[in-house]
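The other protein chains are all here in position, but one chain of the complex has been omitted.
To keep things simple, chains are lettered A, B and C as they appear, and every chain counts its residues starting from 1.
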Amino acid sequence: MTASLQLNPYAIQLCTIGRWIAQKNWLPATGGNLSIRASEHSCLLTGQKDNHEFSPQDLRNVNWADGDLRCSGAPAAETALHVAFYQLFPQCKAVLHSHSLSSTVFSRLIRADGYPVSGYEMQKGIAGCSDADEALQLVILDNAPEVTQLAAQLRQRAGELHSAVLVRGHGLYVWGDTLEQAKRHLESWEFLIACELERLKIAGGV
Amino acid sequence: MTASLQLNPYAIQLCTIGRWIAQKNWLPATGGNLSIRASEHSCLLTGQKDNHEFSPQDLRNVNWADGDLRCSGAPAAETALHVAFYQLFPQCKAVLHSHSLSSTVFSRLIRADGYPVSGYEMQKGIAGCSDADEALQLVILDNAPEVTQLAAQLRQRAGELHSAVLVRGHGLYVWGDTLEQAKRHLESWEFLIACELERLKIAGGV
Amino acid sequence: MTASLQLNPYAIQLCTIGRWIAQKNWLPATGGNLSIRASEHSCLLTGQKDNHEFSPQDLRNVNWADGDLRCSGAPAAETALHVAFYQLFPQCKAVLHSHSLSSTVFSRLIRADGYPVSGYEMQKGIAGCSDADEALQLVILDNAPEVTQLAAQLRQRAGELHSAVLVRGHGLYVWGDTLEQAKRHLESWEFLIACELERLKIAGGV
Partner (left out) sequence: MTASLQLNPYAIQLCTIGRWIAQKNWLPATGGNLSIRASEHSCLLTGQKDNHEFSPQDLRNVNWADGDLRCSGAPAAETALHVAFYQLFPQCKAVLHSHSLSSTVFSRLIRADGYPVSGYEMQKGIAGCSDADEALQLVILDNAPEVTQLAAQLRQRAGELHSAVLVRGHGLYVWGDTLEQAKRHLESWEFLIACELERLKIAGGV
């Protein structure tokens, strides 16, 4: 399998974007993981061992064709959450989970189960948003010891999401119809969250 | 056209400076765009698709010779604003629009339509400013859904500008008599804005 | 000795990780130093002269086989503290001392002799911690003019440590059963400390 993954175009794209995300400091220690859909019922997912350098042969093959979740190699803790996104959103082609300082801190400061962002031109970076004055809701889930509990919360609130969900103390998940769109969603949401965190330092209000 | 742009010295200079600006994190996601005057009534403008890597063949040719605005390829949302700068200031050779975290947050914290900066040696980096004790006014425009509205606001306040204008929730525009001067204006204004943002965190006053 | 160190695999690993740590800005000026166990009673330790570029031939050989501490070349001020970790924890294979801005500032803001961290998924990056809701204690020691005083404080509190100790105004020490684990502990603790520092800017409470 190693040889085929080295030449797999999905695997190569995911690793290229992964190195870019790691350079942003959004994947500290073993935090964060990234996946790309490989077929209707399978995806490639980054491993836990080292997030700073990505190579295709370290990716795992995750398959949920027959209802069960099968993973080549030891699965990352968040495997079931990645799969939940692919199951909930058939058009979803990539799921990027960052563990940035800004999103982690922001998720702890906001105690509500969501946060409305408005007044930023950058909101237009999110698919479906064309008006910077309209509030864009960031859904926030409480972290849970078991990833299956997170996946259940996610399913309940799937209709409220704008391509992203923030998990308290745990980081951000975004997805997209293409890997490029997922990357744009990641960068846009990380920017919006970092802006609000900076603004709150001066304007207060939490 | 692709081949000629690859060898066009304006295009090459703009892309070189564009990569430097992107490295500063001043062009997140698809935020920000950059242009250089190519003739009295035309400029080259960066495209929307990817701001992190610039190559000459991705630039658009924007022409306003006969009053109408014509653009090779899909125009960036802010095309009309770039053109407004070239029309207002005949000596203007480059327009750089950054979308940095500092300038975005600062523009939201200040509710007035301008902000006086004083006491910084860095003010001397702005053409026409030779005294650090004299207040240098940063003009702030409200963001608008249509770029033509922004262009209209800009025309009204053209006489107040010091090589820069901040658009609320949207970022900074600077220009210069040369591309090098525009870059110096960008770096100087971004520094001044970032300093004031830091100062406000401790000194308060907003 | 120079030749043998250049080919020593421990030395090469330590220098590779050292350059990565220096890139993070966690070793400013001559702050911070790093070591790897070479045998039961010896380790290799980085020198004081330049922390930004590491090369195997600049490492010192520190030996405590006969009770006395012997060092090839001028010993770093913190040599005795590194040795104390190896003596206290037989399974310890590497000691990393960073001198980051976040950990230095945080250590000054907290006046108690420890700080409980909780609610962060990143806590799971620390060996022995599997529950993000359980408080993870960061032990804080007062700095001391003599490193032997620090080593004495460390011995008294060895039982309270979670792979790390923060020295007030001086930075962070972490260790691990492998060099890779020590690096993960460093990154995880630096992230947790930086998050708390950011959170305190908005939430207050110090």
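Criterion: contacts are C-beta pairs under 8 Å (C-beta built on N, C-alpha and C of every residue); 3 or more make two chains touch, one makes a residue touch a chain.
Just so you know, these numbers come straight off a predicted model, no measurement behind them.
Visitor: Determine which of the presented chains are touched by the chain that is not presented, and list them.
Guide: Visible chains that the missing one touches: B, C.
Visitor: Across the whole complex, list the residues on subunit B that are touched by the chain not included here.
Guide: With respect to the unshown chain, the touching residues of subunit B are 119-122, 125, 131-133, 184, 187-188, 190-191, 194-195, 198-199, 201-203.
Visitor: If you put the missing chain back, which residues of subunit C would it touch?
Guide: On the subunit C side, contact with the omitted chain comes from 28-31, 99, 101-102, 104-105, 108-109, 143, 145, 167-171, 197, 200-201, 204, 206.
One rule holds in what follows: only the chains that are shown with their structure count from here on.
Visitor: Using mean CA coordinates as chain centres, what's the subunit B-subunit C distance in Å?
Guide: A distance of 45 Å separates the two centres.
Visitor: Going by the contact rule already set, what residues in subunit A reach two or more other chains?
Guide: Within subunit A, the residues that touch at least two other chains are 201.
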